[in-house]
Structure formats: C-alpha cells, structure tokens
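Worksheet: the structure to be examined is printed underneath.
Here the complex is missing a single protein chain, while all its other protein chains stay put.
Chain IDs A, B and C follow the sequence of writing; residue 1 opens each chain.
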Amino acid sequence: REVEEAFREAWVDPGFRGSLARLLAVHIGRPTPLTPVRRLSAELGINLLLKREDLAHTGSHKINNVTGQALLASRMGKTRLIAETGAGQHGVATATVAALLGLKATVFMGERDIERQALNVFRMRMLGAEVIPVGTGSRTLKDATSQAMRHWVGATEDSYYCVGSVIGPHPYPWMVRTFQRVIGDEARGQCASELSTGVPDYVVACVGGGSNAAGTFAGFVDTSARLVGVEAEGGAGAALGRAGVLHGARSLFLQDGHGQIVEAHSVAAGLDYPGVGPEHAYLRDLGRARYVTVTDDEAISALVRLARTEGIVPAIESAHAVAWVIRAAGAGELPSGATVLLTLSGRGDKDVSTLKEQL
Amino acid sequence: REVEEAFREAWVDPGFRGSLARLLAVHIGRPTPLTPVRRLSAELGINLLLKREDLAHTGSHKINNVTGQALLASRMGKTRLIAETGAGQHGVATATVAALLGLKATVFMGERDIERQALNVFRMRMLGAEVIPVGTGSRTLKDATSQAMRHWVGATEDSYYCVGSVIGPHPYPWMVRTFQRVIGDEARGQCASELSTGVPDYVVACVGGGSNAAGTFAGFVDTSARLVGVEAEGGAGAALGRAGVLHGARSLFLQDGHGQIVEAHSVAAGLDYPGVGPEHAYLRDLGRARYVTVTDDEAISALVRLARTEGIVPAIESAHAVAWVIRAAGAGELPSGATVLLTLSGRGDKDVSTLKEQL
Amino acid sequence: MTLETRLRDRRDAGRKLLMPYVTGGITPTWVDYLRAFADAGADAIEVGLPFSDPTLDGVTIQQATDAALARGATARDILGDISGLEHDVPLVASTYYNLVVHDGPERFCAALRDAGVTGLIVPDLPLDEAGDLEDAAASAGIDLVLLASPATPQPRLDEIARRSRGFIYAVSLMGTTGERSVVAESATTLASRIKRSTERPVMVGFGISTPEHAVEAARSADGVIVGAAVMRRVLDGAIPHDVGADLARMRRALDQERDRR
Partner (left out) sequence: MTLETRLRDRRDAGRKLLMPYVTGGITPTWVDYLRAFADAGADAIEVGLPFSDPTLDGVTIQQATDAALARGATARDILGDISGLEHDVPLVASTYYNLVVHDGPERFCAALRDAGVTGLIVPDLPLDEAGDLEDAAASAGIDLVLLASPATPQPRLDEIARRSRGFIYAVSLMGTTGERSVVAESATTLASRIKRSTERPVMVGFGISTPEHAVEAARSADGVIVGAAVMRRVLDGAIPHDVGADLARMRRALDQERDRR
C-alpha cells in the first residue's frame, strides 16, 4: 500500500525525522513534563507520576500522531486530511496540523459526540476544518470511522486518511504506535532520572482504540514494569472482546453471539469504541499487559479527586486510568510504595458539559 | 508590609527559588516553546515568533505568578488564597495551585465575566475553589478586585491575597513582574539561539493589567528591541489613561473629567481593566515602550487568522497583540523582514461562547 | 455445477450476465425478491448477510442492513430461509470478514453449503490473509469471489484474477456502493484490464442503476451487479413484482444490445 511505503521511506529519512522532532518541540511543546503527584500519592500510599500529555498543544496526545501523519501526507503530495474523531481531540489535532501545514481537513464525527463535545466541534471549525456529522449506527466513533473510510476510498488521489488511533488496516496501527512512541520514550528517560529504581513498577494508561497506551507501553515493554490498560466498562474491547475484524484490523472487539459488533457505551467519548488496536490484543494474549475496566462513576470521582488534590483536571478518558490506580491502591492490589507511571492522555476542558450533567 | 518582607526573604532563598523552578518545570510545563510562525509570517512579510504561554498548565501565563505567590503564601503559613479574576484564567490558576499545595481558594469574579467565562467558572469549582460573584459597578475585573481587597482586609490572619496582575499596592506590581519575568528570560534565551540577530526587532504583548507584557518586557528592556504593549480600544489604560490611584497603585487609569474611573469595555474579559500596572506607566513615560490599541473586531479577525494559518487558537486577549502585528505589518509600520517576538499569553478555549456570539 | 461453470457457460453462449443483490432478512418475506429476480432473468443472485458495520457500503445498503438487523435478522435465519427454496439460480452470499472470523472459515462455509449457496463475496477480506478462507471455501465447494478496483496495481490484479473463483468482482468506481448517474470510465478500463489477465467472467459492480448503465458496463465486462438501485426500491416499499419488473427491463436491454451487435 502507498501509505506503508511512504511511511517506511520517511521513517528512515533523517530529514523527515528532523522536521517531525522540530515541530514537536517548537510547536507542540514536547517534551511534556513528568509530574510527581504528591498529595494523591500520599493519600494512596504509592508513588504516582503523571506523563502530562494534557500539556501538549491542543490538549491531548493525539497531536503527536497527527503531526507525524500530516507531515507524511505533505511529503506524499496530498492536499487534504480526512479523519474520524470521537471525543474530538483527534479532530482538533487534525484540524490544527492541517492549518499549520496548509492542508485542508475533513473530519467525520458521530452526531452523539458532536452534542457531547461542542467545544471541540467549534475549535475544529475555527481552525478551518469541515466537520461532517455521522448519523448512522450508534452515531459515535465507530460509525464516524466507517464513514471516514468510505469517504476516503473515493478520494485517495488527493486525500490522506489520518487515522487517530492504533486501529484500522495495516500499516496504521503500527505507524500510529510508532508516532505515539515518543510518549513512552520520553517517559522512560524521565523515569530514569526521577526514580531511584530507574523504571516504575507499573505503567498505566487508558485504552479506547489504545494509542496513548500503545505509545506509552512501547517505551516500557522491554522492562520489568507491569503494563495496565484501563478501559471503560462499556467499551472494554481488550478486557471483554473476542477476536474479530473491523475497520481493516484483526483484533479484539465487543460482539454479540452472531458476530455483530456491539455498540460501546461510555461517558468518555474517546473510549466509546468497541475494539482495541491489534497490538493490545497481542499484548493481552502474550500476558505482557493486563486490561481492566472502570465504571463511568469511578472515572468521574477520580477526575474530581485529581483536580482537588493536584490541580489537574484530566480528560474523562484519562480519568479512567486514575480511577483504576485509586481502586487498586485501595484494594492493596498496588503494593504500598509502588511506583506508578500513568499517562494523562489529555485535559478535561472538553468534558465540562458532560461533567455538568453528571455532577 | 508583611508580604513585602516575606517576598524579599523568599526571593534570596535558594530553597524557595529551587522549589519554584521545580514546580514550574514538572507541574506547569516550563519552559514553554518559542514557535516560529511560518505561514502567517510569509503572508505578512515579517518573521514572527510566538512565546507559547498558551501551553502552560491551565492555559495561560497567569500560572507563573500564582505558583510563585502560592508558594510564598505557604511559606508565610497562610491557609487560604484570595484572588480576583477577569477572564477567569487567574482564578483557574489560583484554584489550581491552591489544590496542588493544599490551600483553600476564594475567587471573586464580576457577574458579567461569570456569564462570559462559564467554562473557567466550572473549572475553578471542579478544582475546589469557592467562586464569589460580584454584582457591583461594572460587574467586571475592576469590581472583583475591589471586592477581593475588601474581603482580604478582614481576613489577613489566615489568608493571602494573590493578585493576578502587575496592579495593586506595593509590593504586588514588582513581585508579580518578578514572577512573570520567567517569560521574558526564557524568550530571551530562545531568541538568542533561534535568531541570527540574537534579539528580535520588536517585542509585543497584550496589556490588560499588564503582567504578561511586564514579564516579557523585563527580559528585553536592556536590549535594542522595541517594546509594544497592545491594549483593547475600550480598556486602553496605558495608551489613553491619566495618572491616578486605584487599588493601591499609582499608575495610569481611564478617568472622566471629575477623576472618576471609567468602566472598560472589551470583548476580552482579561483586558477589561481601566488601568495598567505602574511599570507600564513608567515605561510609557520613559518612551521605552509604546502602547497601542486594537478594536474587538480586529482582535477576533486576528484570532481566526492565526487559527487558520498556524493551528493555534489564541485567547482573545492574546489575539489583540496578533491583531496589532497584522495591522502594523500591513501598514508598513513593521518593516519587511522585521523579527517580532509576540507573547501568546493564553489559549482560546475559554472564549468559545464569546466567539460563537461574535462570529 | 459450480458458480463459475454456470457463469462461464452462459457467458460463452453470448449472454451478458446480470446479478442483482438483496439484503437478506430485509422483510419477513424477503425470499419473494429472490423469486422475482429469478423470474426476471437473473444469472445469479447476491444475498447480503447483514453486518453491523458495513464499512464498504454506501448509504442505501447501510440503511437496508440497519433495517434487517433491527428486524433481528441473523445469518443463520437467512440461510435457513434460503435452504428451503426451490430455484435454479446460483446464490452468492456476501458479508463482512468479521462474520467469517466469528464462526471460523470452515463452519461458516459449511453453513453456506448446507443452505445451497455456491459463491461468497467478502469485500473487506485482505488478499494477504485470504488463504484460510480460500481453502475452507474450496473444501465446501463454494467459489470465493475476489474484488479488484481501479487502484489495484497490475501484479496484484493478476494475482486476484488467478485466485478468484466464480468471477472477478470489478469495483467500478473508487468508493462505496451506490447509484450514480453515469458509469465511470474507470469501470470500462478496469474490466478490460482484468479480462486481459483471465478467462474467468468479470462482473462490474458499484454504481449500476439503469438499463443504460448496465449496457455500457457490459460492453467491456461479462456482466453487471445491481445492488443499491434494487435496494433503494425495496426500502421505498416496492413489492417483489415491481422490483422484478425493473430488473426485467435491464435484462431486455442487455439482450437487445447483444442481438444488435
């Protein structure tokens, strides 16, 4: 496939890697800090460190991947980016980098997500992107992805499909993981200087499609750290899914007894995807990573608790990872004094209207 | 005064400076990047560089000052922060650092600003702060400041008044400028490595009370760079004000013929203050800095233009500075090829409801 | 007789092939559409086994799929409906790869065979992973049809032509299924390219909605597949007799074109 070849070439080209590194540094704000969380750690009896993707430009880790793919699209001579989005963070990131590189952007978004994430819809439009509502199926990320793919097949000439997570057909899961690996690599280096043990005991990240987790895990998969992916109870592709094929990826998906894909349900639009990327299926099968679930209520409590103890309002998606740490520390599942690296995938500003309803 | 003494002591204490530097690095995300703006620069025929305070935790430069003052308050044994806020960024920053350091926070905010900045009000409450609406006068920043001061005088025992700009009685303007100087110092160093000339030809920042401008200018006041403060046409304390006294500061304020303070009017809540900090009055009188004004419409156009050309949605406040650069480049006032450093004081997420009305 | 033998025989006899599509389970009496298609002169019929996420279908077939699933249609029921049927037209099942993976290729193909289905189309099956399903289909005596598009490079096209059974499905337009006002030139070009690689029948699909389209597409191909145009009528409430009449008009146009030449 054209994309695969272009990516392989680009990735070994120091010019491409240099441009990407410079954009990430001067435009996106990398490296993001590693924040030792003092008050919540003391309450939980552990040593929690947050990898702060909420501080990246546009407010989430999505921008790392988009910057890479958009540079690639430019290199391929494409003039337009097509993307799907759930919580809107990938859409905002796509609109942002499209503006930066002078590309057009068309973003597909489920109607239900458009309602939930009005702030991000407005941001995308401010950035000059076209946002196309998707009214089919569950009207969330899964359907937006289908629609974006449909649209793209008819426009491959000038358009590049900028997938937002480690999902979709090869080479996307691999490529997105590669672009998100910057999270794990940075965190690995930061842990080495921050922790006496060099690596944390646990590495935790939330999993929707699973790109922030895949990028984080990639930096620690060859260490002794235990890897934990935290899914929404209503969108637990890795924890509860069965092998299947969707959007061109063979992986784990929530399915009914007939092989139909089941709609995910989560207060977190970014976790509202019924599957996970193939790499998570692989890590689960290997036993290298565990996948656990938390409820909407646990996530919201965790969000408020982190806000009140540390002055950080995380995205509801990221709050799922925090919720699991709180629960596991309380249950003794995380031993006292354990060091835990948690990737805070994004900030919570986008979730205000959802939180207003829930609190 | 107690605060002055405490600040003098703290500022020469390496322990205090070290704690502050570490918090700014690991929690706030400093240094913020310096972003060379390519597409807009090309359109304008200049070389524009943005100092990205929008990427600091909570989304604006306000956090630099608050982190410093809140650490000071802790050191003084205070248990509560009192603050006024206009756009809400200082309030969010105060609520944030209060949560981080385990202090209580009480934030006074004009009723009109509470309407305009609902997102930030919700964020403050999520962070555990008490937000007190101020219904007197113009129901904006000026009145919130008065009310915060009134409240504080009755609670100095356990409370610290965390002023948000280079306004108020001594030592606040000096202390806030000192804490915000990190912007200018970082930018100076970044310009030195980014520009062949070492320093930019122009240094531009928006001015409400003037803290981001004061902090930026402080890094360049001893260079050849021309300093330009950009005010809202309806809140042009420095450009149009006369000498006066308000909130304990002797400076420039908008006044009528009887010496009454005139209400400011700007689409940017953070510029809705009828005066500027004393340092700006001084820089104006010396001729070291110029103060210019732009209209609401110019600021909004500039906001959209920056979003569409660079993928950055600035705060409406910061968009004023961008608007002046666009106008000045168009009018030949900025010579072709000039290097311009602009402090982007914050991000525009908070302004979505205002923008929706205006666009 | 295999699907391919049947189609080759007819093609070699000078007939242009016509394959209408129906979403299985779209109505309680959906098999009446099969009968009407057979009566109208279909050479084969494509039966869609609905899947929750029809990523390669256009809006019409998405709607039909949603309607069938909302009715509670399942692959098992649909195959049950078919297996009781008396007819002389080969049936080709089409569905998405997940349903195959869910049952496993062997079980899935066996169920098709038991229902009397002789062909299978899986549009999202990656060629590189097709081996297992090809084997399972072959064992069950089912022809696994592969798809080619205008963007398929020549070496891959050759491989598809070699490995496809039954016929080669030529996707006329880049994009998803649906009715279009003209048949893209790309369809003609693609069909010609494929025919240079193989003796197997080549059928053009995606975007054939009028007798004129069918005639045009059939100039370079061996036949046409009519999906969205049929399902649009079904969704609008057309009874089997009326949809059959549409198809009969297309049949006549194809036959007349042959006679004219």
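As a convention for this text, contacts are C-beta pairs under 8 Å (C-beta built on N, C-alpha and C of every residue); 3 or more make two chains touch, one makes a residue touch a chain.
Just so we're clear, the structure is a prediction, and the values are computed from it rather than from any experiment.
Novice: Name every shown chain in contact with the chain that has been left out of the document.
Specialist: B
Novice: Which of B:Gly244, B:Gly270 or B:Gly311 touches the chain that is not shown?
Specialist: Here the residue in touch with the unshown chain is B:Gly244.
Novice: Determine which one of B:Arg8, B:Arg22 or B:Arg150 touches the chain that has been left out.
Specialist: B:Arg150
Novice: For the full complex, which residue in B:Lys51, B:Lys142 or B:Arg284 touches the chain that was left out?
Specialist: With B:Lys51, B:Lys142 or B:Arg284 as choices, the missing chain is touched by B:Lys142.
Novice: Since one chain isn't shown, list which residues of subunit B touch it in the complete complex.
Specialist: 136-137, 142-143, 145-146, 149-150, 153-156, 169-170, 242-248, 250, 253, 255, 258-262
Quick note on the criterion: only the chains that are shown with their structure count from here on.
Novice: Could you please state the distance in Å, as a whole number, between where the Cα atoms of subunit A are centred and where those of subunit C are centred?
Specialist: 38
Novice: Between subunit B and subunit C, what is the gap in Å from one C-alpha centre to the other?
Specialist: Here subunit B and subunit C have centroids separated by 65 Å.
Novice: Show the residues in subunit B shared as contacts by 2 or more other chains, in ascending order.
Specialist: none
Novice: If you look at subunit C, which of its residues touch at least two other chains?
Specialist: Within subunit C, no residue touches at least two other chains.
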